[in-house]
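Removed: one protein chain of the complex. Kept in place: all other protein chains.
When the chains are written out, they are named A, B and C in that same order, and each has its own residue count from 1.
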Amino acid sequence: MNLERIKPHFPWLTLLALALLVGIANPSFLVPSSLLSLVADIVPLFIMALGMTFAIYIGGIDLSVQQLANMVTVIATVYLAQFGASVAVICILAGLLFGAVSGYVTNRLYVPSFVSTLAMGFIALSVAKYLSGQRALYMDATLRDANFGWMFGNTAGVPHELVIAVFLLALAWFLQKKTTFGRALKAIGSGEPAAVASGLNVVRVKVLAFAVSGAFAAIAGLMFSVKLSGGDANLANGFLLLAIVAVLVGGTPLTGGVGGVINTAVGTLIVMVIRAAMVYVEISATQQQMIFGVVLIIAIALTIDRSKMQIVK
Amino acid sequence: MYGLRKVEKYFPGVHALRRVDFHVNRGEIVGLVGENGAGKSTLMKVIYGAYQPDAGGIFIDDKEVRFQNPRQAMENGIGMVFQEQSLIPNLTVMENIFLGYERQFVNFGVINWNAFAEAAKKQLAKVKLDIDPATITSELSFAQRQLVDLAKVLTIEDRIEGDLVILLDEPTSVLAREEVELLFGLVRGLTKRASFIFVSHRIDEVLDLSDRIYVMKDGAIVDVVNHDEVNVDSIQHKMVGREIDTEYYREQKQKPYNASEVLLSFDNVSLGTRYKDISFELHPGEVLCLVGTEGSGREAILRTVFGLEAPDSGTVTIKNEQVWHFTAEGGVWRGVGYVPRERKIEGIVGGMNVYENMTLSQMQNFSRAGTLLESNEKAFAREWIERLGIKTPSENKDCGGLSGGNQQKVVLAKWRSGGSDIILLDHPTRGLDIGAKEDVYEMIREMCDAGVGILLVADTLEEAIGLSHTILVIKDGEFQKRFDGTPGSKPSLYDLLHHMI
Amino acid sequence: MTDSTMMLPSVSRLLSRERLVRWAPILVLGLLVLFFPFFEWLMDFLEGKGHAYLFDSRFFSIRNAARIGIAASPGLMVAVGVTFIILMGSIDLSMEGTVSVCAVLFAFVFLAWGATLASWAWLAVPLALVVGAAMGFVNGLVHIWLKIPSFMASLAMGFVGTGLALILTGGDRIRIEDELFRSLLTERIFNFPVMVYVAFFFLLVAWFIQSRTTLGRNFYAVGGGEELAHASGLNVERVRLMGFTLAGVFFAVGALLAVGRIGIAETATGNNFLFISITTVVVGGTALWGGIGGVWNTLVGVLIVNVINNGMIVIGLPAFFQDGVLGILVILAVALSVNRRSTSFVK
Partner (left out) sequence: MSFIKKFIEQETINRRDLLFASAYGLGAVAATGLMGPGMARAAFSDPTVAWSYRNRTNPYWNEIVSGGEAFVESLGKPKSFLTHLINEGSSEKSLADVKALLSKTSGELALAIDANDAPNARPVVEACAQVGAYVSTLWNKTDDLHPWDFGDNYVSHMTWSDEGPAEQTARILLEAMGGKGGVVHLGGIASNNPAIERLNGLKNALKDYPNVELLDAQPADWDTQKARDVMASFLTRYGSEITGVHCANDTIAYGVLEALRAEGIEGMPVTAYDGNPQAVKHVGNGELLVTVFTNPHWGGGITAALAYYAAIGAFKPSEEPREHREFYGPTIQVLPEDAAKFKAEYIDSVPTYDWTDFWGPSNGQIEYK
């Protein structure tokens, strides 16, 4: 067994090692029911990271996701009474639209995605503030339960959020692995000039990738809004950096073409374990952030596959 | 004075250098010839310190030395003029010349730009280049950059007391004739100070310049000949392992094309400064070769046909339909296939496997409602792997790990299998070994037989002559002359050169 | 040579086009500076209190220029620091942590050693710069030694920095009340407070480093072609390490100005620098893929963003629109300054 062969397995091995470490420090961490509930709680973040994977997979980044989710919490809360469950469609369409515009600005106006998506995020934030009247809004409990109650709860001990997450992961995996779109993404991520010279409509695929990212961010926002039973222009704050971290720790580097949605699932779980470790291992409040950073460096150092990176920028 | 003794070099699965003995005398110009893949570039990398030999040693004046990196080699008087130029485009000429050695112009941490420019001017004078050293490098012509690169290497002269060895890696491949002459003049003039190792696949030039010639094949030195006793045929024979003749380019398989049909026509097409008023017609079964120097506009024409560039004026007609919107997607849809020069960058996607590469341009044929039918893809890839004799363990192998020839076959398979009947070949044999080249030539003939029209930019003039039905000479973006390439009445090298330059 | 006469006019045409693109950020800045007074004038005019367009403009006044200057100074220093990194084609996301640590350590030491610049406490200033350098150095080490792309390495180091600042302060804010130190803000020379001159001085230092030192030129070499630079014998890793260290020093200067501006050092001193500093660098016309741009571009970018932020409030744009308008203007500014000819694709 040589190093090169186990390299691709480093992300989940890291996850396992971390989980075991926390479990040794505090065995109650490994109780299945509590693990399941911990995993269920990170689902909105996971869904956002899942979408972000598409942007990072083609070598870009999507910094608008958090603000899109903010906007969607507001849209969902404001229009739930009016549209019922179909507000979900509006939310996802809004996410798609903003993502597509990000993609267009990036690929047609040649604004680097780092800036274009950040700027689109500002625009989404404005929309959220405007729609919410700059207030925290809450959903009518009966309406929420009638329309979206199915999102939460348990069936046979399995939280519904987890089912949704697995479904979306399967969907994203299918998109990435089994469709022409996913193949085109891989080609663009690994070698954009060759994709162009093969006659792929590279711009369209890239715009679509950002649109997918936006749509997933919208789903994350919707779920979060339903979970919290409300919405405001700051509700999803704190998602962005963690979503990026989840993708990167999973082993999808910013260079593109490597990794994918399964990696992101692992990465999100790593983030979850590190975060839960703070509580389980009883790290003091002021030290948590520093320790999070250090563990993050170690995790990234372990998980990224450097073999496909010629130069490390 | 400088020598390698019994040097061996291994890479995973490859014995790249086999007991190489090699030496250069003071003031000597040594030629190094060999086909691509013969081990020339590995040998050079050992010489200038990028690789360390696995066995054997490097000696300077009979003292054994070991270089950890190119910089150490440089400090021992060994410099390299790269084939892929080593100038950084966003820096000024002078910065490039003294890159890594700026310290001499620094007083108390401050760069003295005047002294810098002065010194750079002196270096440029050595290569007889009269340009402002503060020019941004990307604004120079290709040939100018080549000379700047030489000037850069010649800075070793001022840094090192002792003897110099300068490697020239294919320095002439993109130069016009006069520029080659200028370069040779310079090199001869500099032998008072330095020895040269001149690497090229253009044997005539190597013969012209070198005092002694090493011939490499399969990682070993197969012959060393002195300038006076050279026999071109024997060198070629040793390099290739067999005779180069009409057989080589499959001339006997060249059949007349179908002149009554037109696949592609250009009518007074112009694109900015790249080319101007170009007209031609491509017929089924025809190999039409565009000949010219680097930057003469050949590639731009190819890219226009494919749809990567939109012309400013003129009419492009493909299969009797005028092209209005130039996109690569449209090009593929019209049946145009493009085999780019930069195979590893534009030809194949490294990191994707063989079948993924083959179907990349025609995914619609292997999908239903956007969902890929992978088993179909794989079966299809296996069929073409067999048909073209692609050497790969399986269709799941990463394309980036294949040899150049097999990569090129994958690219060709991609287009042929997709039913493209206008194939654009940009340096299709660049960097391939003999066997792979012959395979490519064979495929070109087969495609012609199948009624495909081929627009070719050849790697060498010999190749252009050997393969083509029609040759168009282009210079500075303008059409010069049309030659007929029917076997028996093919133009000579000289005919073409005369109009190229 | 192949440069025939027919190539010459076209080359100059290309040059002028490139020149236009190069000056685009400054044109955008100019337009903005003219636009906000115009809007101001229009609003007044509609209210029936017309005023002379630029002459009576509240926006277009020295006083407001000074206000923009104060708002921009710390951000400019941080952005200049990260400019060096971006010139190399890398990125640094650790500035929030570094700024916080520098600010907090500076404040602690400053207070401990005499609490006024007139005492030995002035040593806290160079100390802060050293701390910034050390933070940058460690950041660079993590990136280079562990071969982690700078995006990830610096992101994680940012967490570490903020966490370190938090451990140091335990969450407290530290007041710096020394009048001498606060003269950064309160003392004015030719209508501008001292901190603006300090920022300008360090901008000149950065420009000097960029244009007159080997290190500065090597940033461009690494950004223009890392492998080529390496093949030419450049110690690329050393250049990178120096770059991150230098960036840390400028982050520290930004931290000092930020403390000087509000008289408070805290864990939150570094907040909000991350995205805005990189945005300003890009808006100024420095390419994220490296090799193009420089500190003057960054000055223009910082001014553009600060002029927008200030102008939006001055013309009375409703608060909830402000983020969106900033977003749109940023996209426009960057889109205008991109040379589409030389850009094959953007990520």
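Basically, a contact is a pair of C-beta atoms (placed from the backbone, for glycine too) under 8 Å apart; a residue touches a chain by one contact, two chains touch by 3 or more.
Given the structure is predicted, the values throughout are model-derived calculations rather than measurements.
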item	value
Touched by the hidden chain, restricted to displayed chains	A, C
Of A:Leu162, A:Leu228 or A:Ile298, the residue in touch with the unshown chain	A:Leu228
Of C:Met95, C:Leu111 or C:Ala258, the residue in touch with the unshown chain	C:Ala258
Contact footprint on subunit A, counting only the chain that is left out	26, 28-29, 31, 33-34, 37-38, 41-42, 44-45, 73, 77, 129, 132, 134-138, 140-141, 224-225, 227-239, 242, 272, 275-276, 278-280, 282, 284-286, 288-289
Interface with the undisplayed chain - residues on subunit C	58-59, 61, 63-64, 67, 70-71, 166, 169-173, 175, 182, 185-186, 188, 193, 258, 261-264, 266-269, 271-272, 309-310, 313-316, 319-320
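Convention: only the chains that are shown with their structure count from here on.
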item	value
Pairwise touch network: line, ring, star, complete, or other	complete
Chain-chain pair with the highest tally of contacting C-beta pairs	A-C
Separation of subunit B from subunit C, taking each centre as the mean of its C-alpha atoms, in whole Å	43
Touching two or more other chains - residue numbers and ranges from subunit C	none
Two or more partner chains touched - positions in subunit A	193, 196
For the subunit B and subunit C complex, residues of the former touching the latter	50, 69-71, 74, 82, 86-91, 95, 99-103, 106, 109-111, 113, 139, 141-144, 152, 176, 179, 272-273, 293, 295, 476
Complex contacts: residues of subunit C adjacent to subunit A	88-91, 97, 142-144, 146-153, 155-164, 166-167, 170-171, 226-227, 275, 278-279, 282-283, 288, 290, 319-328, 330-331, 334-335, 338, 340, 343-347
Of all residues in subunit A, those that touch subunit B in their complex	178-184, 186-187, 190-191, 193-201, 257-258, 308
